[in-house]
Every structure is written in C-alpha cells, then in structure tokens.
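Every protein chain except one is present and positioned as in the full complex.
Coming up: subunit A.
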Amino acid sequence: MLLTLLFCALFAEWVTPYDPLQQDLINALQGPSVEHWLGTDDLGRDVLSRLIFGSRIAVIAPAEATGLAVLIGVPIGLFIGFRGGWWDWVVMRVVEAVVSIPGIMVAIVIIAILGTGLHRAMFALGILYSTAFLRLARSVVLTEREEVYVKSARVIGAGPTRILLRHIFLNIAPPLIVQVTLTVGAVLLAEAGLSFIGIGVQPPQASWGTMLNSAASFMELSPFLAVPPGIAIVATVLAVNLLGDVLRDSIGRGVRVPSTGAPAQRMLAVPRKATTPMAPHPDDALRVEGLEIMVSPKGEAEVPVVTDMSFRIAKGETLGLVGESGSGKTVTGLGLMGLIGTGVRITNGRVMLENTNLLGLDRRDLEKARGNDVAMVFQDPTTSLNPTYTVGNQIAEVLRIKQGLSHRAARDRTIELIDRVGIPRPAQQADAYPHELSGGMAQRIAIARALSCTPKLLIADEPTTALDVTVQQEILDLFRDLQDEFGMAMLFVTHDLAVAADICDRIAVMYCGEIVETAPVDALFADPRHPYTAGLLSAMPHGQSGKPPLPVIRGSVPAPGHWPTGCRFAARCPYAIDACAKPVQMTGTDRLERCTRADELSLEPAK
C-alpha cells in the first residue's frame, strides 16, 4: 500500500492517464467509466489522475511537518529533560499552553500569520506536533536518567553529552518510531482538513483534501466523488500506523526474546498423569495432583514451566516451596489460586482444597473461594497494597465483600485485625496510607488483610524477601503465632533455605518446574537426599566458613523450554551417571526424592 503510494508520488507524470489539471467541462461529474476509471469532477478533470497526483502531496506534506516536528521537538525535549530546573519549567509551561488549545486552531492561527499554502501549513503543523516529540523525549530522558546504567556511566566518567547521546538517545528510538508514524497519520488528516477548508493546498493543485472539498460542493450531483480521496486517506493513515508498529517491533533492538521454539516441541511428550505416589488423607487441607502449567511466550510455541507437581499440606501445617529463581515456585503459588496471566495455561492436574477441585470451579465460584478459603501474601507489600486507599479501608473492603459485614462491623473487625498483627495504635494506623508505613508494617497489613476471612490456606510468596533481616525475624514470628491461632495451612514460597528452616514443617525443593525432594524440615537439613538440595545447602552464606572459593553448583538454571529430557539437574550434578539421561520419577514413602541414585548417595548435611 505504502509502496504504491510512494511509487505514485514519484512517477505521477508517467502513471496518470490524463493531466490532472486538464479540464473537460462537457464530461464533468461523470461516474466511473472505461475512459475515466474513477469518473471526473466538477471541471471534468480525471479523478484517478488527481488522486495519483494528490498522493504526491500526501508524501511531501507529512514528511515536511513530521521532519520539522522531530527536529524541533526531540533536541529540546532531550535538553530540558536532562537539564531540568528552570529550563524545564518554562518550556513545559509553553508546551502545555500550546497543547491545551485544539491543534487545528493553532494551525489556523499560525497560517493566518504566515499566509496560506502547503508549505506554510506544514510548517505550522510541524511546530504544533513538535510538542508531542518534545514531551516524549523529555519523559524518556526523565526515566532513563534514573536508570542504574546511566549512574554507571557517570561513574565511568562519561560527560553529559555522551550520556545523553549514547545512553539515553538510543532508547528513545522505539517510542519515537511509533510517534513518527502517528504524527504522519495525523498530519495527513490535518492537511486534508486544512485543504478542505481552503487554507492548505490551493486549487487547482490536486490534493486529497482539495478533492474532498470540491466533492462536498457537488455532493448532491455526484456522491461518488468523495469516495476515492476518502478511501485513499483512510487506507494511508492505517497503513502508516501499521508500519510503525512493525518497525518498532523489529528495530527495537535488544528487546526481543531469543527463540525457544524447537526444544519446546520435545517437552510436550512428558507423561500426562500424576506420577507421584500420594494417597488422599483426611487431614489434608490442600492436595495438589499432577499440576502442569504451560506458558506461551509471545508468538512462540508453548513451553511448560511446571510439570508433574504434586504435594499436600495438612491442616495447620506449613509447607515450604524452595528453589532458585526460574524454578516455577511463584507460578505454582499463583496457579493454585487460578491467578494466572494471559499466555499462561494450566494444562493438567487437580488442586483439591479439602473436597473442592479449585481448577474445576467456574469463575464466580473461584472468585468466592479466593479470600474466603485461600488467601495470599505477596513479596512487596508496598506494591501489593493500593496506594490510594487507607490500609483500614483495604481490609474492611474485603470483609464487606466477602463476608457481607456492615461498614461499622467491618471497621471494628479491621481494627481488631490490625491490632492482632502487632501494629501499635491500630485505630489510628487504620487511617494511614500504605506509603506512610515502613515495609515491615505494610507487610503486617497485607497479612491482616489476607487473614481477614480466616482462610483455610494461606499462600505466602517470598513475604520477607524485601524486608531487612531484623524485620524478617519479626514477620516470621508473626506467621507462626497467627498459624497457631487461626489454624490455617500455609504454603510458604521462598528462595531462602534458612527462612524455610525457621518457618516450615515440611519442605519441597523445586528445580526446573518440578519438585525434586520433599521431606520434613529436620530430616531435609540433616540428611538431604537430592544432590540439588545438598548443593543449595552448601552454598548458603552462613553454611560455610573461611575464605573463597565458596562452594557453588556449577552452571546455571536452564530457562523453560531448554530443560533436559532426563533428570533436569543432571548437567549440573556432580554425581550424574548414564542412567540420569532418562526421566526420573518421585520415589519414596515418608519422604520423596526425584533421583535415580538417592539410595546410594550419602550427601553432606547443612552446617
């Protein structure tokens, strides 16, 4: 489409059947015919020829205006964004004044000053649209300026010019491209509009706007006249915007995800049913059987992130889900509550909360179960609480919606809960906003909210990771006390084995989307059976003494889609043998391991 446009614009003289200005009053206002494919206008000029010549304007006009807008807007935006202070203040007030007036009005005013004509009109539009580029450049600079790599560049000793050009300007490219194409579209429309009201391109010169203008005058006689330029404008604007999106996606270098397509196919062949030996038990609060979660990265084949995931948590028990980043522990926690984003799919398994399969519930029942039966505490309390409501309101809201309490009763219960999680002066603190609280206090509020409906299961996803260690200690104590009081089962997701040692009754160690070992907490630390568990334990900072080299697990966690078909840990395992190339099942009765050599290895306990 755009190529056609460009071709027409460049070679208008050769492709047009008639001179666009040649009048033929006898054949005026004809419909489409063999001689005149798109008919003729009021002066008998060939519409097709005029359309083709009009495309020349459609190329020149946006190029002029957009080019000018970029040249004016981007440098000024970069400058004021980087300098800040008075420069920024003054320029931004001017820009705000300009954008607060409808664009076309400003253009008309500028044209009134400069006089009519295409180039003047485009100059006007260029100035007008430069404000958009200015604001774009400024906002990118403002965010980039705070990036750690800009700080690093300052430490290296790079000067402001270098930082601006090398580190900040490069990252403007993707949004800039989108803005350029949007502007081209907007200018095209504005040009048509200005020409239509007669202050842009002047007749008899052909432009899509002037064609619409004359078409409007003869709407009664020949309604078809408006169609060709109208379609041309719409199609061009759409095509330009589409091109912008494509360009942004392909030029935005360093933003693409490496392909994981091929290995993904192979992974689909994993066994579909739960292979972990596990019989139902009356004490179970939660029983997860053969859970499998798939993720489809944008435009690529689906890859599993959690496979053959089975575990149980008894009433009042805490199970720790431990593993390195990328092991799938967080997505498991979210999956249990059905809180999975787009592109994520639970493809197999059952999540039995007492006698209900959460995965079998429809949306309404699931929403009812969340909060009432299952609740969650997240890692970062400052983002998991809504900054625009007081913390008291956020707890009371849950009580009103989930338990149908009156405003008064909800408020009283809220204060009780805030008091229960160890916050002094609860009635006063209920009226605080999240940002007024420290991280530890905010996490206490998040815990109070999660427990407001006395759930059967509490999922805590790294609830102490963002906190200082002395605060972490207090929060862990709080979890302990609340569990004694409320009797809920807890799934405690953490990367820190020491935290798990403190809070959990049993621990499940995850690696590459599957559980590799489950054991009661004392047994796991005294006698790890899976080499990965032993590796993690030995790598703990206070698990060793003395000078480096510190023990490491060689290599790194493979990304989903790149997991080996056999034992997923084999490539990093110091004890791997040939038999490890085959998939390994969970074995054992009281504690479970996923290792072919579990019985013969004697691994080092935690120190």
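Note that in this section contacts are C-beta pairs under 8 Å (C-beta built on N, C-alpha and C of every residue); 3 or more make two chains touch, one makes a residue touch a chain; residues count from 1.
FYI, contacts and distances are computed from a predicted model.
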Missing subunit (named according to UniProt) among the choices "ABC transporter ATP-binding protein", "Transcriptional regulator, ArsR family", "Acyl-CoA dehydrogenase" or "Aminotransferase class I/II-fold pyridoxal phosphate-dependent enzyme": "ABC transporter ATP-binding protein"
Hidden partner chain, touching residue among A:L188, A:A215, A:M376 or A:I553: A:I553
Residue among A:R50, A:R138 or A:H167 touching the omitted chain: A:H167
Listed residues A:S33, A:S152, A:Q202 or A:Q428, member touching the removed chain: A:S152
Hidden partner chain, touching residue among A:S100, A:T342, A:T470 or A:S602: A:T470
Residues from subunit A at the interface with the omitted partner, ascending: 147-149, 151-159, 162, 166-167, 170-171, 173, 253-258, 324-325, 424, 439, 468-470, 472-473, 476-477, 495, 497-499, 501-502, 521-522, 525, 535-537, 539-544, 546-553, 556-557, 606-607
